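I have a structure I would like to understand better, so I am pasting it below and will then ask my questions one at a time.
Missing here is one protein chain; the remaining ones are kept as they sit in the complex.
A, B and C label the chains in the order they appear, each numbered from 1.
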């Protein structure tokens, strides 16, 4: 079902935890659907120097959170904003069709945390002009026939 | 499916054949249903001294013809007229439900041959007053649910 | 993963060796078509008759009241569609529950789209129906009550005898899906006034792909599969000969072993429940405390999600199941867990471990040892757990 990469990130997730006094915190998903991702960022000079996450959700929700933190850690804000769900899926060597929505959630969690950072700083980040943190990004791409 | 008795009478039928100048000949059944029994009687002094049959039909049609000839051979006409399909079934140690109609046919073949005898002699046999030789006695007692 | 511990007997069971041994000759040697009149056909027919007899005996029915199907789902579909279409001049109302298996539920939903009306009875927090609600639901249009014997997720056993008596009194046909109950509970269709009952071989150590529908003599029901004259003209299709033979043997064994089976599975279940409740907080045991299947345990762990629990267990070789949405590929968690009043959050954290004849005490002890660590690890990762850490909740 899951690639080895997914299982590795699920069983040994990187960057689990919280950051006290984080510069940006984002939370996406909802309990109804069974996935909640919370992401904490420490940002210095436009660079993400630390990132932690907590996730309630299925194996791929945890794995996508984990790999997303790895993919943005040490990156500039602008680079982090370029993270796509597709890149997350590829980095994990693929996800089952009905789990692709988890990668969307991971992308949105990063954006949500950066949006929070921007709001606290009262700045507007390029690419997040239209971002709505409370929107439901949870899109189960199911195969109903 | 069939008792040993049925199989014995099917594989080794008694009294197969024709009687030339028979005193009574009866034929019942029709090709449509797949069973035709023809019975020949030689009668002397009201006693059936010889009987032969020919049957086109399934295993139980042949077996019931065979045992019916055995059951009436040497009997008086009056005794032969008492032959019931039930007695035929019992003599064969039973028949499958959907084959019971063959025993009816055997009973009717005997009656039909005796009726023919009576007609040739211009007599009326007790028990055959209402006999109609051309009636379809072929009653498949099937289990339709 | 050095060992595998199977705790998903409610999903399916292995075929017992004795069962397989009885089946084997019917694949390669005694392979005739039971409808054929030659020797191969006759020996096949006879084997089907023996199996039918064994199953009839196991539930107190007559041989000619047992009709083999391709499984429990087909039996459910047949019972329900067969009854309502054969009796539609009498009424168009069906009564069922909110916690039926999908084979019943989706069949009822399909019928709703085709002119039938369906009442879905509620259940209480233990998964029990309310007999008064059932009584009140019956109208003069009601033609069928289809109500499961025992629930596949939470193990709750319904008051079938009361329901049967009520159905009989009100002259409504009563079908029960006993796929989970059969082999775990003593069932006599006459004592319980059951008119139709679905059962399935692969839940009782028989093969997959074969089931049966018990149909009381005199019940007016249409065929679902039209064609050949098999099963007394009621269910077309060449009989699954080895499957039927295996089902018959499995049913016979199940009846012979019923008491030991119940004792064995119930004692391991109690050990598992106690072991976990002793070690883990914020966990609930779902289903009825007394009226329940002997081998079924259904936990709801707060703050974590079922699929990640299953995956973690699977990495240790432990196989379980969950009512979480993520495991079923659907958007919502199990309809059963919702019906007993769990919140989405808690329903997502459900774990079903079902115990069977091959489960050993050491398997249970291994689970008691490992599961709490997994729960703890996942909770440490969960944003929902933060708030209660340190026992603030």
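We adopt the following convention: a contact is a pair of C-beta atoms (placed from the backbone, for glycine too) under 8 Å apart; a residue touches a chain by one contact, two chains touch by 3 or more.
No experiment lies behind these values; they were computed from the predicted model shown.
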- Among C:86, C:236 or C:285, which residue is in touch with the absent chain? C:236
- Message: Counting contacts across the full complex, list the positions on subunit B that touch the omitted chain.
- Response: 2, 7, 10-11, 13, 16, 18, 27, 31-38, 54-59, 61-62, 98, 140, 142
- Sites on subunit C contacted by the missing partner chain, in the whole complex: 1, 4, 6, 8, 11-17, 20, 23, 27-29, 31-33, 35-41, 69-74, 76-77, 101-107, 109-110, 200, 202, 207-210, 223-229, 236-243, 307, 310-311, 313-314, 317-321, 327-330
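We adopt the following convention: only the chains that are shown with their structure count from here on.
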- Can you check how far apart subunit B and subunit C are, centre to centre, with Cα atoms defining each centre and the answer in Å? 56
- Using mean C-alpha positions as chain centres, tell me how far subunit A is from subunit C in Å, no decimals. 40
- Task: Please list all residues of subunit B that touch 2 or more other chains.
- Result: none
- Residues of subunit C whose C-beta touches two or more other chains: none
